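Every protein chain but one is kept in place in this view of the complex.
Take a look at chain A:
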Amino acid sequence: MDAAQLLHSLIPPHLYLPEGGRNCSLAPSRGFHRTLSLSPPTSSASARLPQETGRCILQALLFLPPQIFADPYELQQRHTDGRLGATRMWGDVELEAPVSAVDGRGTALLLDLDRDPDREEGERTGAEVEVPLHLRYPRPVGHEQAVESGGQERFALPCPVVFWACDSDDAGRKAPFDGLPPPFTSPYSEGTAFHFLRTQASDPQAAAGAGLPSIEVLVPTGDSSHLPTVELGTTLAVLFAFLYIAYCAWAVPSCPRALRQKAA
């Protein structure tokens, strides 16, 4: 069971707030550069935190499979620009490698969505939040699989888990984040209280059959049956370029003796 599924299974139902959930969507639907959007449902009323809650932060925890990643420098730039809350990441954030070269556990991203400075108000709807994500080149597949899948690899991107993390005096409270597998390690102190908001994937993007809200993502994949052709073709092109240029250089007449003597 991966971290997202485990967390989903560990959240007690009574910790979910009745209202104020979030929609998650990924746009555009194709390409290597996407934006994950978290937005409040249009018809929902604001979520009210219980009166006894202390100082709270609205956050989202996103588990990214190895096929997709966030650039921490890009997130930091957006935070500096005031377009995104503070972020924290776990796992090996490799910005250049394909899927085959990175940790199969993926990464985790914690994002501040909003803060509630006024405890008595106790509610915050939160504006839409956009997180830029990028896809890695997936492992090439065999020809039959490439044809069958239309040259696309599918994977499920779990929707973020959205929650209020609140100061609490209850030191014995156990958090659902404790005990999640690496690379994630809970950043919360003992006794932090959590109130979760339900998230759902936008209908056309929802991954079918998934036990938790997630988005189906397609990424183009290479065909390993191309390898012999690619090796041969690349070799021939390079050899042609080398031989043609070398021939042209060889065919240039030598410097006339008169000119050489004049230059000397």
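General remarks:
In the analysis below, a contact is a pair of C-beta atoms (placed from the backbone, for glycine too) under 8 Å apart; a residue touches a chain by one contact, two chains touch by 3 or more; residues count from 1.
As a working rule, contacts and distances are computed from a predicted model.
According to its UniProt record, the chain left out of view corresponds to "GPI mannosyltransferase 1" among "tRNA pseudouridine(55) synthase", "Glucosidase 2 subunit beta", "rRNA adenine N(6)-methyltransferase" or "GPI mannosyltransferase 1". Contact residues of chain A toward the unshown chain are 28, 30-33, 73, 77, 81, 93-96, 98, 100-101, 137, 140, 146, 150-152, 218-224, 226-227, 229-231, 233-235, 237-242, 244-249, 251-252, 255-256, 259-260, 262-264.
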